[in-house]
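Structure provided below as structure tokens; questions to follow.
Note that this complex is displayed minus one protein chain, with the remaining chains in position.
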Amino acid sequence: MTKKTTKLPETGQWPDRVAPAVLVAGALLTTVGFLMAFLVVPPVGGAAVGGAELIGGSLISNKLLISQKIFFFHMPVAMVSFCALAFAAYYCVWFLVTREQRFDTCAKIAMEISLLFVVMTMITGEMWTRFEWGVWWTWEPRLTTYLVLMLIVIAYLVLRNMIDEPERRATFSAVIGIIAFVDVPICFMVTRLIPSSIHPVVVREGGMSPEMGLCVGVIMAGMLCVGFALYRLRFRQVRLEQRVEAVKELLED
Amino acid sequence: MTRSQKAPAARPAAQAPAPAARPQRPSGFAQYKTLLGKDLRQEFRTKEMLVSMGIYAVLVIVVYGVALSFARPGGEFLEVSGGLLWALVVFTSLLGLGRSFAAEKENGCIEGLLLAPLDRGVVFLAKATSNLVFLLVVEVIAVPLFWFFFSSFAHPGASAPLMVAPLVVGSVGIAGVGTLLSTITANTRGKDVMLALLFVPVIFPLLYACVSATTAALVGGDALADVFGMSLALAAGYDVIMILASWVLYDFVVS
Amino acid sequence: MNPILVEIYSTVIPSAPYLIAAYALLWAALLVYVLMIMRGTKRAEAQMRLLEEAVAEQASRSRSER
Partner (left out) sequence: MDAAIEVRGLTKQFGGRRAVDDVSFALPRGAFLSVFGPNGAGKTTLLRMLATLTRPSAGDIRVGGVDAKEEPDAVRASVGLISHSAMLYPDLTAEENLLFYARLYGVPDPERRVLELLDAVGLRHRRLDRVRTFSRGMTQRVSIARALVNDPAVVLLDEPYSGLDPHAVEIFDELIGSVRAERTFVMVSHDLEKGRALADHVMVMARGRVVRFARADELDAEEFRALYRSTVGTGVA
């Protein structure tokens, strides 16, 4: 049977022509979102206040929480980290089916992007938790899920350095990539369904007013573009390094 | 040496018909029993893994003893004991899983298995079952020992025997996923650290569900009613999904 | 100052440092990654130039031998 030639992702294909434009779009969208978050969307109400005041045409009766603004970047960045993990799992499956090293490279880069965005999620989540509940860390469902995701992605990258032989390294990494993709949603679900007895979680997200929804949407789109552009940039760099290695090898013998 | 006369190989239409004397490939279940029998016989003869896991569990209990010697006995201990017990199970199983392929790798026996007409899922199931058996044997010793040493702190509630359910469900999950991960890390550098680094995050949801179920069983009362059933169901769900995934992916990992 | 207004805005000042830290670190993380990529690309390009010279030199040497 003729080996169906799968189209291998390569630099210079359509994603690369689009990448610079996407990067600009990403930057624009995130800045617009940033401004919207602070200027357009009214801050969320916190604890009730002894009276009520007329500010800017509406009656405010509880503390206005600026810290909640972090949420506008926290949630989109977290979503992008899940998307990156999904992409990585997609390439892992493709590698196991076709055994093409190129898909393994793509999976590695997608995992790196996922790690980057998880770290960003942890940073923003950390700052929000610090102010919101006054503690540096609480074993609250969302934070634990991201911690587990971060550890798995780190384990994936450490595993890659522990194996030298390219074929075995790629196969084992692909398996771990798929296991991670299966494991994280379960972790997401388990930590939510079982109430941790320490202290009930005040879920602030609750109902999102239209402007908040729009703002989050804009930033989400922006972050997706940034993620995609970074992926292509990193992909071009890794491909260049691989070509350099190949030429070196040719020169040797 | 008389070799029974092989029927002349007929024109191979689709597949050369196996001559009568040539062995018929046994059913998957028969191969599973053979593999499991070998693992159990080998382990119960040397008892290498069982003894090391048992001693390790006792050592962990000793460390707990020191850690808790300054805590006030009483109700809080019960809530903590579920987690302590599971920490003991996780690290003891890590030790056991790390050594589960020692015998195979030591003499190139893995290649002996790969040479046989045997699909890799059967190897996975047999190895997972043997790991499960060893883990359960150690738990049967370690858990009562744990309560023996900490009886001065607190006595488990009336519903404590329910604790067996999460222990079994958890051990099944640990043995299943653990076998896949230990196969991966069996021939990587720094294999013990690598196994732990992969194992703990992947097993986290199962651990989370099992600890909550065990604690509910130990504390008893109202906590038991709503949390126990839900946690156990989630743990069982985790087992099914992850063992299925491990079973499917095992073929790539072992060849 | 009107006490209620003060209370309404009471959380703004204390939360400011965390807010700023959050966004600053966010962009710092992105920046670090981009810098890593740039450094890697430059190093790879430098090696590629080196190799091109080596190939050219090897080609000329083999031509002179023939």
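We call the chains A, B and C, going by the order they appear; numbering starts again at 1 in every chain.
Operating definition for what follows: a residue touches a chain if its C-beta (ideal position, glycine included) is under 8 Å from a C-beta of that chain, and two chains touch if they have at least 3 such contacts.
Keep in mind the model is a prediction, meaning the values are calculated, not measured.
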{"item": "Which displayed chains the hidden chain touches across the whole complex", "value": "A, B"}
{"item": "Absent-chain contact - pick from B:Val51, B:Ala116 or B:Val140", "value": "B:Ala116"}
{"item": "In subunit A, positions touching the absent partner", "value": "99, 165-167, 245-246, 249"}
{"item": "Contact footprint on subunit B, counting only the chain that is left out", "value": "1, 3, 6, 9, 12, 15-16, 18, 21-26, 30-31, 34-35, 37-38, 41-42, 45-46, 103, 106-109, 111-119, 255"}
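Just so it is clear, only the chains that are shown with their structure count from here on.
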{"item": "Euclidean distance of C-alpha centroids - subunit B vs subunit C, Å", "value": "44"}
{"item": "Centroid spacing, where centroids are CA-atom means, of subunit A and subunit B in whole angstrom", "value": "33"}
{"item": "Residues on subunit A engaged by subunit C in the complex (per definition of touch)", "value": "34, 46, 49-53, 55, 60, 62-67, 69-70, 73, 77, 116, 119-120, 123-124, 127-128, 130-131, 226, 230, 233-234, 236-237, 240-241, 243-244, 247-248, 251"}
{"item": "Residues of subunit A that touch subunit B when the two form their complex", "value": "96, 144, 148, 151-152, 154-155, 158-159, 162-163, 168, 171-172, 174-176, 178-180, 182-183, 186-187, 189-191, 193-197"}
{"item": "Footprint of subunit A on subunit B - complex, ascending", "value": "79, 177, 180, 184-185, 187-190, 194, 197-198, 200-202, 204-205, 208-209, 212, 223, 227, 230-231, 234, 237-238, 241-242, 245-246, 249, 252-253"}
